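What you see is the complex with one protein chain gone and the rest in place.
Right, subunit A next:
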Amino acid sequence: MSPVIELERLSKSYVVPVREAGVRAGLISIVKRKTRQVDAVKDVSLRIDPGEIVGFLGPNGAGKTTTLKMLSGLLHPTAGEARVLGHQPWRRENELLRQITLVMGQRNQLIWDIPVIDSFDRNRVIYRLSRAEYQTRVEELTELLDLSQLLTKPVRNLSLGERMKCEVAAALLHHPRILFLDEPTLGLDVSMQRRLRSFVAQYNRQTGAAVLLTSHYMADVEALCPRVVVIHHGEILFDGKLGELVKKFSALKTIVLELEDGSGDLSRFGEVVSVDGSRVTLRIPKQETAEITGRLLRELKVHDLTVADPPIDEVIDQVFTGRLA
């Protein structure tokens, strides 16, 4: 199967002005302008196959959005090569633009002052959909995203969650083969996040579209992305299955104990994360799991004991903050 997205040592750097605070520095900068180069993305290589959903993880400024923008044709790379559906994306050929979409959680493409359905109609003509195709897709999306009450409302009267649903629907009217989703659930409440997630999963199943998703919400990634790519300081740290990420990066295990006679001080076994009555959660070094578990069972009256990997967002946080054992 040939990949739909292919990146080969893709890099993007910006030259940004540097100036210290104060009037003096301001005046000096008029005659002597200091700049520095920021490498937003460094030598990123990646292949994404048709139908894959890939989570792009990284802290703010890691290079996620820059990569998405290069792949959707909004940014020109400094070096390297990329192919999206066989096209060089920054050439922005109409044939490619008709097959991709970019949803940005913080920006909207719907026209603010008029009903949602009119913005949809604009996309109908832009993407040259026949009326029958358009009608079918609007009906499908209305049902999947529960839009029936929203279509005739002006966009400015919608809540953030309602607007985001409409944004996503507008972005998918032309049935793109590739979805670039940049923080699509940003600022949404939990149920709306869940709804959007299940919609993206369904769209992917039905159409076989590839999805590249960035999100700060681990729940999005856990629910949608069998494969994750972790990017930090513009470089790929990990590319693989979500479970492998935890195995690779987590130096810790979590032990949850149910004790018979209260908790007492268990800090001699490991870091006590929480105590809730007779239920205690400990965090211990991974390589000492067998030994500590044995000691716990020998020295305490244990009703129940479970060993688990730490939550994925804790692992990611460790990766990004450099707190890896």
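In this text, contacts are C-beta pairs under 8 Å (C-beta built on N, C-alpha and C of every residue); 3 or more make two chains touch, one makes a residue touch a chain; residues count from 1.
What we mean here is this: contacts and distances are computed from a predicted model.
A chain of this complex does not appear here, and its UniProt-recorded name among "Sigma-B regulation protein RsbU (Phosphoserine phosphatase)", "ABC-2 family transporter protein", "ABC-2 type transport system ATP-binding protein" or "Transketolase" is "ABC-2 family transporter protein".
Taking the complete complex into account, A:R107 is the one of A:R107, A:R268 or A:R298 that touches the chain left out. Listed residues A:S72, A:T185, A:T254 or A:T293: the one in touch with the omitted chain is A:S72.
Which of A:L97, A:L160, A:A219 or A:V302 touches the hidden chain is settled by the complete complex: it is A:L97.
Only one residue in the set A:K42, A:R83 or A:R124 touches the chain that does not appear here, and it is A:R124.
Although one chain is not drawn, its touching partners on subunit A can still be listed: residues 14, 66, 69, 72-76, 90, 92, 94-95, 97-98, 100-102, 104, 107, 109, 111, 113-115, 118-119, 121-122, 124-128, 154.
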